[in-house]
Structures are given as C-alpha cells and as structure tokens.
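Complex shown without one protein chain; remaining protein chains in place.
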Amino acid sequence: MAQAQRIAILGDEAIALAVKQANVDVIAAYPITPQTIIVERLSEYVANGELDAAFIQAESEHSALSICVGAGLAGARVYTSTCSQGLALMHEIVYATSSMRVPMVMTIVNRALNAPLNIHCEHGDVMAERDSGWVHLFAANVQEAYDLTFIAFKLAEHKDVMLPVSVNMDAFILSHSIEPLTPISDEDAARFLPPKDYELAIDFDNPITHGTMALPDTYMEFKMQLKEAVEGVKEIFPEVVEEYARISGRKYWYFDSYMADDADAVVIVMGSTYGTVKTAAKKLREEGLKVGVIGLTMFRPFPEEQLVEVLKNVKAVVVMDRAYGYGGLGGPLYTDVIGLLYRNGIRIPAKNIVYGLGGRDFKLDEAEAVLRMAAQGAREGGFDTHVQWWGVRA
Amino acid sequence: MSAKKLVEQALKGEFTYKTLPIAAAIPNPPTSPEYKTGAWRVKAPVIDQNKCIKCLLCWVYCPDLAIKRKDDDSVEVDYDYCKGCGICTTVCPVKAISMEEV
Partner (left out) sequence: MSGQAPVFKTPKDLPREDWFTEGHRLCAGCGAGIIVRLAMKVIRGPTVVVNPTGCVEVSTTCYPYTAWKVPYVHVAFENGAAVASGIVEAINILHKKRGKKLHDVIVFAGDGGTFDIGLQALSGALERGHNLLYICYDNEAYMNTGIQRSGATPFGAATTTSPAGRVIPGKQQRKKDLIGIAAAHKIPYAATASISHPIDFVNKVRKALETEGPKVIHALSPCVPGWGYRPSETVRIARLAVETRYFPVYEVDHGRVKINIRVDKPKPLEEFLKTQRRFAHLLKPENAHVLEELKRNIEENWERLVKLEESGVTL
C-alpha cells in the first residue's frame, strides 16, 4: 500500500479519477445530467495526454453502449456512464452486453425517469435493468463509488465472470457533492488491474462468430450460462475485495451493516441514504433502542445467504426503496427481501418504505422515525401496512 | 471445440450448458459447410465442359459458392451446396450451363 493522501473531491470527479487510474482503453458516452462531469473530466484526461484512451462521444446512449460492446469484444477495457433516460435508451443493448459476455463498467448516476421530467435522485433507472444479467453495485458515499469502480473492473474482467458491472451512485447527493477521498496510488491501481485479458477477443488469427441466432434447442442453455455466471460473482467477490483491501485498507462486503447483529429491528437501504439511517441509528442506540442498519453494496447478484445470516436473528425488518414496482407488491428491494424471508423460513414482519422519488429529501429526523417504526414493528410483532410512501402529501 | 464436433453435438442434443462454448459464440468458424444446402434444390445445373470458355462468370455470381473454380479456371458444380437457383445459366455467355432434373 502506497502512501495515501486524503483529498476533497466532487463525486463525479472521483469517478473520473478512478476510471483514469484503471487505465481504460475506450470510453464511449453521451452527456446526461448529472453524469456530465464524469465524461468531461475523462475527455480532459485524454485531451491532455494523462490517459491513453479513445474517448468517443456517441450520438446517443444506445450507440454509446453499442460502441462499448464493439470495443469490449475487441479486447479493450471499456467504460461508460449514464442514468435515467439514457439508461432506458440503452436498455436493448444492456441485455446484449451481458448475454454476449462483454466485461465493462458503467457508472449509473441514479436519476428519476420521465415523466414528469426530473433530474434528481431515484433508483428506478437501474431497477429497469435489474434482471439484465449485469452485476449491480451501490455506493453509499463518494469514497465507495471510487473504490467500487476498481472492484467493478476487476470483477467484470475476471475470467470466470466476463460480465458488465454497474456502479450506482445517487444523483447530485453523491455526484455533485464534495466529499473526502483517499485515492489509491497509480501503481497500486495498475497492479490491481493489469491489462485486460479476454478470451473472446476479436482476432483475425483466432476468429470467433459473436452474437449468433440461437433457437429454442440451445437458447435456454446460454441463458443458464448467464445465470450461473451472475450468481458465481458472489463466490468471486470475497477474493476481489480482499485484494482491494490490501492496497486500499478499505474492506468491502456484500453489504455494510451497522449494529445489525444484536438488533431487534433492521432497516435495509441502498445508496447514500445508508449514511443517514446509520447516523440516526447511532442516536437511537444511545437511547437503548436495539435497531440496526444494512446498507446493501451488492444488489445483483443478490447476497441471499449473507443477508439470511443477519435477518434470521431479528424480529422485524423495514426495507427502504428509492424506486417502485407499480402494480406489484412494493419496491424492488422489498420484494426481494420478502421473498428471501419466505423461502428461508424467517417469519418476521417486513414493511416497505418508498422514499425519495425524484430527489425528494430524506432527512435525519425522518430516518429516525423509520427506525422507530421498525423497532415498534419488532415490539408489536407486525406493521400496520405493507407499503408506505414516505412523506407523500396525502 | 472443432467446428465438426460443435455441430455434431448441437444436432444430437449431446450438450449441457456447461459444455457449450459461452455466449452463443462460435469458435473455430466456419461451421456452415456442415450444413448441406444442396437438399433445397429442385433442378440442378449441368455444365457442358466442351462449351465452357472459362470466363468464370458463373463462379463469380454463385451466391452459394457451389461453383468451384479449378486450377485451370475450368469450373464444376458442388452439388452439396447448389440450391438450384439457376443464376449460373443466365450469366453464362455461351449457354454452357443448363438446368436439369437430377
């Protein structure tokens, strides 16, 4: 581990720094708020000769991801970033990227989807890509978003993975916040991420036909390969985060938890809100309320076994979703958790709090109220409703 | 995996998701020569070698690579692949090719 120096940096700029240090070969992107600063900085790095890469500003997100697929198949280390409308426009190619086993990294600066037009934070954009066969990681702060970018490249290009990975960071709350960052050194970055070695790379001397048409006799087998590859990431993740911990001193896991081990009630959340709820939980613990918090880092593959280890010991759980599944049972994280509880025989009450859509603030006192609600659910052995839209003027 | 083996296993259903090359990619191409399109044919071109002037137009125009160009620029039909379209008969300047029931 080289000498680490703490700096203050904007979220988007921290990502650009990580991508530069990852020594990517091709960046293809289309500008969309609040991702723009990432690609502006990357284009500057390339223009100034600080990063030897092809920077391609595509004419749409659909083409940006298509360029990434082509470049990835050619053997390049590939990066893009987008959010909301842009990610929705990429949708078709999102599925092709994972199914064609193209390793790459995309930062999704999670933003609400139209309509109404809204540029602020929501996780609905990535949730539309939930089932696409990508690995989806969530950052709770700028340092995590920076670190997870390296971890994402390492996972994506692992010979037993060969999948695209998204790193999700909350629009504005993280992308446009100046936070402290302790970067890894360029040397450590280079050692952690040696040049990409891709067995499917385009090579005239070793030709491969990519993207065939597979009919009902083989299609399911290829999809089974994808399922196994995505789920297999859970087994490879520990070695990757361990190696990253050696160079950074920061140890990541499927999720971070705060006082969840002996808690009566646990709140599960993703993204920057984890910090808010954690701070509130600290205060309530001082009052003697036995509450804990889980901040999920790995959303896909879903770390079922690891979550079970925590949830089997609690009396109630509140799941916070910054997205919603209209007409369904609740938010996407909530439906995952209640499914997990059911099939693992954990019979505890679970409630869904839907919050922060379109960037609506979720403050410390509100986090406190949610934690108290969780504790009450544990005490009383149930909740009044399954799903509550938090803070809606009704 | 060789082209022949891949095709053989796929056709016989002798594969699992673990044995198929990943991502529906096909290594060691081409494999299509294992697929004999000659079975599509209704009528077959027959070349009168006495009339042939070795201009190679039939070879140029065959969409199915079923006209083979030999070392001396004479041509022959590969009936494994000829779909019987008859383009060769229309481009031959000396009418050396005719479509026949074979």
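Letters A and B mark the chains in the order given here, with residues in each chain numbered from 1 onward.
Here is the rule we use: contacts are C-beta pairs under 8 Å (C-beta built on N, C-alpha and C of every residue); 3 or more make two chains touch, one makes a residue touch a chain.
The model shown is predicted, which means the values in this text are computed figures rather than measured ones.
S.K.: Looking at A:195, A:328 or A:382, which residue reaches the missing chain?
M.R.: A:195
S.K.: Even though one chain is hidden, which residues of chain A still touch it in the full complex?
M.R.: 25-26, 28, 52-54, 56, 58-60, 62-64, 66-76, 78, 92-93, 96, 100, 195, 202-205, 207-215, 218
S.K.: If the hidden chain were put back, which residues of chain B would touch it?
M.R.: 6-7, 10-11, 24, 26, 29-37, 40-41, 55-57, 59-61, 63-66, 69, 73, 78, 80-81, 83-87, 89-91, 99
One rule holds in what follows: only the chains that are shown with their structure count from here on.
S.K.: Measuring centre to centre with CA averages, how many angstrom lie between chain A and chain B?
M.R.: Their C-alpha centroids are separated by 50 Å.
S.K.: Spell out the residues on chain B that touch chain A in their complex, using ranges where they run on.
M.R.: Of all residues in chain B, those touching chain A are 10, 13, 15-18, 20, 22-29.
S.K.: Write out the stretch or stretches of chain A touching chain B in their complex.
M.R.: 99-101, 162, 200, 207-212, 214, 217-218, 220-222, 224-225, 228-229
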